[in-house]
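With one protein chain held back, the other chains of the complex are shown just where they sit.
Moving on, here comes chain A:
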Amino acid sequence: MTEEIIIAGFGGQGVLSMGKILAYSGVMQDQEVTWFPSYGPEMRGGTANVSVIISDERISSPILHEFDTAIILNQQSLDKFEEQVKPGGVLLYDPNGIVHPPTRKDINIYKVEGARLAAEMGNPKTFNMIVMGAYLKVKPIFGMEKVKKGLEKSLPERHHKLIPLNLEAIEVGQKNMETVHTV
C-alpha cells in the first residue's frame, strides 16, 4: 500500500499538523512515511501545503507532482491541485469559500463542511481534525487506536488534555463526509 496525499489551504488552518498526525499514525503501524512542507514566506493567511506519503515500502521520491488524494481547504489550492490528482484518485474539499467547485469527472470527489462544523463544536481549532476525520472515512488507512497514538506522539504533552476533543472532531468529520461524485 502506498498513499500519496497533498493537503493544501491557508496558513493557520492546521494543514501542516494534520499532515504530521497522519504521518505519525503511519509510523505507529510500522509504515514508512515522509512529510514534506512548502516552506518559506508562508504565514497565517498565506497559502500552505504539505505532501505526506505513507507506504509499506521504502519511499522513493518525497517530492511529487501527482497524488492519490488531495485534501483542499481553499480556492487557490483547488485551482492548483485539482489537476494533480491521479485519475481515479480522491479529492476531498471544504466548500467554505469555494466559488468554483471541482469539475473533473475522472476522480472521486467528496466534501466536508469543516469550517461550519468546527464553529458548531464551538472551537475553530477542531477544523483540521474534522477534515481529517472525513478523509479517514473515505480512506480508512488507519484504525482509530493508531490515530490516537499518532495524536499522542505529535502533540506536546501539555496539549494531551485536548486529545479527547480531537478524537471527537475526527468522529464528527467521519459522520459528515458527503459524496459529491464517484467514478
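Following the convention adopted for this analysis, contacts are C-beta pairs under 8 Å (C-beta built on N, C-alpha and C of every residue); 3 or more make two chains touch, one makes a residue touch a chain; residues count from 1.
Here is the rule we use: contacts and distances are computed from a predicted model.
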*Choose one: "3-methyl-2-oxobutanoate dehydrogenase subunit VorB", "Cytochrome b561 bacterial/Ni-hydrogenase domain-containing protein", "Nitrite reductase large subunit" or "Purine-binding chemotaxis protein CheW". The correct choice is the protein name in UniProt for the chain not shown.*
"3-methyl-2-oxobutanoate dehydrogenase subunit VorB"
*Which residue among A:I7, A:V33, A:A48 or A:I170 touches the omitted chain?*
A:V33
_Of A:A23, A:L91 or A:I170, the one touching the omitted chain in the full complex_ = A:A23
*Using the touch rule from the top, list residues of chain A that touch the missing partner.*
20, 23-24, 27, 32-37, 39-40, 59-65, 153-154
